[in-house]
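One protein chain omitted, others in place.
What follows is subunit A.
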């Protein structure tokens, strides 16, 4: 790998101050948890985020949607006491419900706040998802019909022990990306919470599922079932964790294809180039949905030492 995890992140606003594990810059006060610039509608149409070597994310409004309802939050921490960790959260506002971009934004922020603190692990990720669900549910008074809703997928890379912990609710996905024949082969890590999947598992009448096979069965929001599924992985070789909304995987579902698109860009231009390459590929493939992509590069744990 050519990219390195940096232990010093410079402030994106004033560019001068070394910042260690702090939420705000010690010189200019800038919010170091990079996130979409808000417009009148609450989210930006095109957002790019790069951490110095720590990961990157791109979120884009595609051709059909009127608003970008996805939200992404990304941060690496290097608190003196806590182990260095890289964290990413991707949320996708449910398009059938009004104001869901607000739910996506609130959920991504709330999850990130939890993920940046404490000891990484399953309970940690569950708490983050619970906080995100509460934040999304709190947007409207109880009993509001069709409350804002969103999906969530989050990844934590604990650089002390090399463990990746992924949690998700809904149909946003996490992929492990690696070179062909790698020790840790590229694959889809998550299983969508959709009607189709529920029918396959025998928990939903197939006839019902056939009406909207891609309808999600779990989501964050006041009326949602926000029980996350979790997966933990200690990669046996280098690669990258990809988090994405269905705006990417609907067009490019295959892990090997995604890896073939992302990894050359990651090698030559870093995680931001990888995220940009994937977004561009989704657009080329005829993207009709918001696409949000976050890439966290993963080095071999042994190489870190």
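We adopt the following convention: a contact is a pair of C-beta atoms (placed from the backbone, for glycine too) under 8 Å apart; a residue touches a chain by one contact, two chains touch by 3 or more; residues count from 1.
The working rule: contacts and distances are computed from a predicted model.
Chemist: I notice the complex is incomplete. Of the names "Na(+)-translocating NADH-quinone reductase subunit C", "DoxX family membrane protein", "VWA domain-containing protein" or "Biopolymer transporter ExbD", which is the UniProt protein name for the chain that's not shown?
Modeler: "VWA domain-containing protein"
Chemist: Please identify which residue in A:31, A:122 or A:214 touches the non-displayed chain.
Modeler: Checking the options A:31, A:122 or A:214, the one contacting the hidden chain is A:31.
Chemist: Please identify, in ascending order, the residues of subunit A that touch the omitted chain?
Modeler: On the side of subunit A, residues 13-14, 23-31, 36-40, 44 touch the unshown chain.
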